[in-house]
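Supplied in structure tokens, the structure appears directly below.
Here the complex is missing a single protein chain, while all its other protein chains stay put.
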Amino acid sequence: MRDLFAVVMMSGIFGLLSASFFVAMDAVDVAFTEASVGAGIATLLMLTAVTLTGRLEDSERHKPMWALVVVFITGGLLIYGTLDMPYFDSSQAPVHLHVAPRYINDSMQEIGIPNIVTSVLASYRGFDTLGEVVVIFTAGMGVLALLRVESRPGIDQTMADSIFYLMHERHLILRVVTKILIPFILLFALYVQFHGDFGPGGGFQAGVIFAAAIILYAMVFGLPTARRVVNQTFVRLLAAVGVLLYGGVGLVSMLNGGNFLDYNVLAGDPVAGQHLGILLIELGVGCTVASVMVIIFFNFSGRRNHS
Amino acid sequence: MILGLYNYWVVVVLMMIGLYIVIAHGNLIKKIIGLTIFQTAVFIFYISIAKVNGASAPILAEGISRYSNPLPHVLILTAIVVGIATVALGLALAVRINEAYGSVEEESVQNTDNQEC
Partner (left out) sequence: MDIIFDMSSALCLLLGSFLCLSGGVGIIRFPDFYTRMHAVGVTDTLGAGMILIGLLLQTPEFLVVLKLLLILVMTVFISPVASHALAKAAFRNDLVPLSDGNENKGETES
């Protein structure tokens, strides 16, 4: 397919399908993330990038034969490598015998929340997740450094007004329905954020959904209007505050005499401390993810208006 | 019994599709899409490893004793969001290349570079 628009749409469908596959594999948290990220934000970002770089791919390709040879050799070797792997869905595979039983059997006493994925994510492997959040933050800053366009207040103002009237006239139905929907999406994001201890959900998913609401607003009402509603400096600050909150929880637990990110010492008894710690770091994750996604989208589409 | 390994084969096929796109296509955006396919194949690999026969989703509830392995879920959950952030960075680079060279085709970028030297 040479039309990149079709390719991007296909990759969105692929994302949605893999999300439903994850549900079938019992990974509800992952499916949730993949549905909001793979099918939603990723498709959107690629579409924006495609509008910036041109829709058609050049037809010339150099030597697909060599690529095929490399691909087949690698694939053959990989399949040969799988012959020693444990069978699909066997409960005796090595992965299920080492750390997982501890998480499954003891997390209720140690952490006290039913969703094991959240307790592993936020508490047992909290340091790892801190690293991931920092990576997301860095990627957001990288996009900002690459694509940032200085906003010009006067021009933005007139553009905002003109887009506003245009939208008001042409897309009345879209506008009204979006206005009704956005509060629900925001509410849902908050529900996902704070319900993550008990069901599928958590800071990562909530952040993406929250960002999706703002991106929807920006798409229907125009970027300059959205810029006035969502202050860019504030969003950048929020991205940093999320990481800081996460690290700060770790430091506070150190000051209270525990290890870094050891929430047991945050409150009187260990389980309450764990609850508090997980709540705070999920909040930090949510802040960072949401604001990084908003930063990325705003800078991509800001480029488009600019050029 | 060798058919019990089919999940790995699906993953390998998907991975190779992604790899083929990355190698054989010159368009940078398409290369990034190939990378996301590769990425999703890795996600599927991890998640299919975590599956335990007859087990339920890893959310503790009464009356359920077998749960799928939560650890790969955690790794992939974070990897997905990190993946989109890095993909966005890659797309940003592609956009900047497009602005500097007027094209995102690998070959024409190379040609422009050669002429300048």
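Think of it as A and B in the order they're written, each chain with its own count starting at 1.
Here is the rule we go by: contacts are C-beta pairs under 8 Å (C-beta built on N, C-alpha and C of every residue); 3 or more make two chains touch, one makes a residue touch a chain.
Fair warning: this is a prediction, and the values are worked out from it, not measured in the lab.
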Check: shown chains touched by the absent chain are A
Contact residue for the chain not shown (choose from A:M65, A:L83, A:I173 or A:L255): A:I173
Given A:F184, A:F234 or A:F260, the correct residue touching the omitted chain is A:F184
In the complete complex, which positions of chain A touch the hidden chain? 171, 173-174, 177, 180-181, 184
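Just so we're on the same page, only the chains that are shown with their structure count from here on.
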In whole angstrom, how far does the Cα centroid of chain A sit from the Cα centroid of chain B? 14
Residue positions on chain B within touch of chain A in the complex are 1-2, 4-9, 12-13, 15-16, 19-20, 23-30, 32-33, 36-37, 40, 43-44, 47-53, 55-61, 66-74, 76-89, 91-96, 98-99, 103-105, 107-108
Under the stated contact criterion, what part of chain A meets chain B in this complex? 4, 7-8, 11, 14-15, 18, 21-22, 25-30, 33-34, 37-38, 41-42, 45-46, 48-50, 52-54, 57-58, 60-62, 64, 66-68, 70-72, 74-75, 78-79, 82-83, 85, 87-91, 93, 95-96, 99-100, 103-104, 107-108, 114-117, 120-121, 125, 128-129, 132, 135-136, 139-140, 142-143, 146-147, 198-200, 202, 204, 207-208, 289, 292-293, 296, 299-300, 303, 307
